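Missing here is one protein chain; the remaining ones are kept as they sit in the complex.
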Amino acid sequence: MASATSTQIVMTNVWKLRLIAMFSGLKRAPKIPTVILGILLAFGLFGQWIAPHDPITIDLAKSFTPPAWHEGGSISNLLGTDKLGRDILSRVIIGSRVSLALSLTIIALGGGVGVILGLVSGYSGRKVDSLIQRGVEVILAMPTILVALVFVFTVGRSFESVMFILSPFLAARFTRIVRGETLSIRERDFVAVAKVIGTPAWMILLRHILPNVFNTVIVLATLEVGHLILLEASLSFLGVGVPPPHPAWGLMVAGGREFISSAYWIALFPGLAILFAVLSINLFGDWLRDTLDPRRRQL
Amino acid sequence: MLGRKFKILKLLGVGLILMALSATVACGGSAAPTASDSGAAKDSSVSEPKSIPTSVPKSADAEPASEGGDMVISVSSYLGFQGVDTNISEDSATKIYYDEVFDYAIGQSPDGNLVPGFATEWGVSDDFLTWTFTIREGMKFHNGEDVTPEDVAWTWNRAVSPESLGGFALEVGPDLSSEFTVSGNKVSVSTTEPKSTLPILFAAASPPRSVVWSQDYFEEVGGIDGFRDAPVGSGPYRWTDRVPGQYIEFTAFDDHYEKTAGYEKLQIWDVAELNTRMAMLKSGTADLATASVRNVEELQKANLQVLQAPASNISWIWYNYAWVEGHPFNDRRLREAISIAIDRDAIGKGLYNDQTTPACCYWVVQGNVGYPGDVEPHPYDPEKAKALIKEAGYEGAEIEIMTFSGDADFVDQPGLSEAVAGYLDAIGLKTFVSVVDGSALRETFDNAIKTPEQIADIVANQPPYQIAVRGSDTRFHSYRGAHIYYHSEGRRQMIKLPDVFDPLLDKAGSAFDLQDQHDAMAEFHRVVNEDYWTAPLLEAGAVFGATDKIGSWTPITGRPYPHNHWTIQP
Partner (left out) sequence: MLTYIGLRIFQAFLGLWFIATLVFILSRSIGDPAEIFTARHGHVHARELMEERLGLDKPLYHQYGIYVGQLLRGDLGKSVRNGIPITKILMERLPATFTLGLFALGFAIAFSIPLGVLGAVYRDTPIDWFAKVMAFLGQAMPPFWLGIMLIILFAVVWDLVPPAGKTGWTSYILPGFTLGWGVMAGMVRLVRSSMLDVLDSDYVTMARAKGVGEIMVVSKHALRNALIPVITYSSLVLGAFMNGSVVVEQVFAWPGIGTVAVQSVVSRDFPIVQGVVIVFGAFFIFINLFVDILYAVIDPRIKYTGQ
């Protein structure tokens, strides 16, 4: 009993140490990506107060206004307006909420399920593992965009349907990675010790394995955010993304591509937003992986 | 680039368009529907078989086409070219090349009127029940065989056979009381009741399609599967090759009875992405391509020709269940409020580069049979709209706008719907837009397939009340579109008001004089407009970009896609 308690103490201390390490490590994070991410976060949280205009109100008299530095542009619509006269800057700002909300919900949902399944799969006996693995393989074998297209087309275009259909694919990826991690961690000494003293499996998973897997999960999550934003863009391109008038970035780029030559600003600025956001997130995630777990570079 | 320069460019643009149009007009016959007498249709009385001279001009030089070389046309088929079997289904993509490869019994002149195709005459018997088509002599198929009346009868019988699911079978079939039979050089068929509008159904490019295939060849290649891979028709272009998913290639057919193609080789590419079509034009990979109203400046900047076919698309709003007693849309005030809340001019200027005009009527434009000519588009009066809403008690009512995505019958229907939603919100209705696919829309608005109990059930569960923003290319004769949706026994029955619409439509359907048909349809459109049974929105023209290789082209009014390719001359 004494040893169990001390294991627990060690474990909690490790968690604390981890958190401390993470925050101090952030100071050494690559500067530009972190700044951009900070801005993104600000947009996401405070967007409705930062945005100069309502992103949804239509004003046809102002359709296709060019950005302020062109003839015919005005300061009030700094980045111009789209085909229905809506302010591009405001839509980009609020769009960050939509795009990020979508990605984060999918990661939370799909990732959550994926992690749990991965842990179970990696830790359980051959049969359960095999079953879950086959399921994962089936999902990964299906072409994501096509299946999403079919689903959203049938069920109807909405934020929820897009979210719902993309989650399993994310879950599958998480499961695969987490399972691999779990397989190697469960061979480690402290797990063996925990088993010997009779710790139930769920507690082992929660207290011993999950913290060690955690880093990988975080890194994967950051890398997948960018992936999801692009997926949303492709789905919008095909006509089954988040429905208007939500100002999602991918939708704006897809909708604005018709006007590349006549009104480039409609597609360019959301496109740049995607570019900088995803690039920053990926670079940040890459750095995160390098610092947290140098050995896991193979992700 | 913008601002003042924008205005100058715009003027230049308009000028260029006018020049291009006049060039087209001068070279190949009228391209635009000339505003003759307002609304009166061309006279082609069909109460007795009469000889109608062809009005499609023969090409100036009688030599077979060889100088022009190659022509590449880039279009978007949206759903892919499905192949030539009309027994499977209507295929909207096929109409882009169908009348190059196959001849139709009845053709269309550039201003959209009916002219002889391979039927030199057509007429109905005294009891109005038997139609007779006189088949042209001396026509040849692409493989050298003669086109015989037996071929015609065989093709048409195959098309209306019980196994066929094509438009021809579904629209023409049920009205027939006999097979198509041959006697000499005539093909005849009998109908169960007098059907004055039968010739329309035999006209080019309006589905269904009354083409002629070679029976011998068809059986030689083993039926439809072989035929689909190597179709043989009698049209001005012969199908030579196909890269599935990319293009179809045609070669000029020199033995056509009247049409001489301007180019030896023709390739029609299926390119879904507008930007890619523009890139093909600019890099010279394509010579003619479907553009959009916002590309006008861009095309001019790239020194490309801008060709416009005016009034080829029209859009409108339907009110679902407006005919049901007690439904909000049954209240004329609400219907009127919705329509007059919309500023059509502002939408045209803002969304469509000022290339649209407000439409007055449902699915009919100037030059079509049935265009009243004396009806104004609904006005823009948001104050009155608000007052009407208040009076009728529908403030805050939830409205769902349903529209298509992708199959652009009218340019940017989703964008148009959003604009409309904006206006409806401004008068106090709570609106949202649902972009669905075509069949979901049809299911929602078709009442022919619903029982009264189902309808009552659906209505009880509303709001949101549904309106549809719909669009289409325009048709020569507005009877068909009206009958399908507005007649209580129509194919789809969007609206069921037998007392209001049936008499008008029946009158048009039983008159054998085109002028009588026109007058009856005009009356129909007046009623629809006056009582706001439909809210017509906008008319638009189709925009095409072309390189200098295109000397002239004679498009047919009402077709917003490249067609009549044989008339393209260097």
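For reference, chains read A and B in written order, and residue numbers begin at 1 within each chain.
One rule holds for everything that comes next: a contact is a pair of C-beta atoms (placed from the backbone, for glycine too) under 8 Å apart; a residue touches a chain by one contact, two chains touch by 3 or more.
Being a predicted model, the structure only gives us computed values, none of them experimental.
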Touch criterion as defined above, residue of B:179, B:273 or B:374 at the omitted chain: B:273
Selected from B:95, B:282 or B:496 as touching the chain missing from the view: B:282
Residues of subunit A (touch criterion as defined above) contacting the omitted chain: 126, 129-130, 134-135, 137-138, 140-147, 149-151, 153-154, 180, 183-184, 226-227, 230, 233-234, 237-239, 250, 253-254, 257, 260, 267, 271, 274-276, 278-279, 282-283, 286, 297-299
Contact set of subunit B toward the excluded chain (per top definition): 78-80, 82-83, 85, 88-91, 162-163, 165, 167, 169-171, 173-174, 224-225, 228, 243-247, 269-273, 275-276, 279-280, 282-283, 285, 406, 437-440, 442-443, 446, 448-449, 490-493
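Throughout what follows, only the chains that are shown with their structure count from here on.
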Centre distance in Å when subunit A and subunit B are each reduced to the mean of their C-alpha atoms: 46
Sites on subunit A touched by subunit B in the complex: 57-58, 60-64, 66, 70-73, 83-85, 153, 156-157, 239, 243-245, 257-263
Residues on subunit B engaged by subunit A in the complex (per definition of touch): 1-6, 274-275, 278, 292, 294-295, 297-298, 343, 346-347, 349-351, 405-406, 412, 414-415, 418-419, 421-422, 433-437
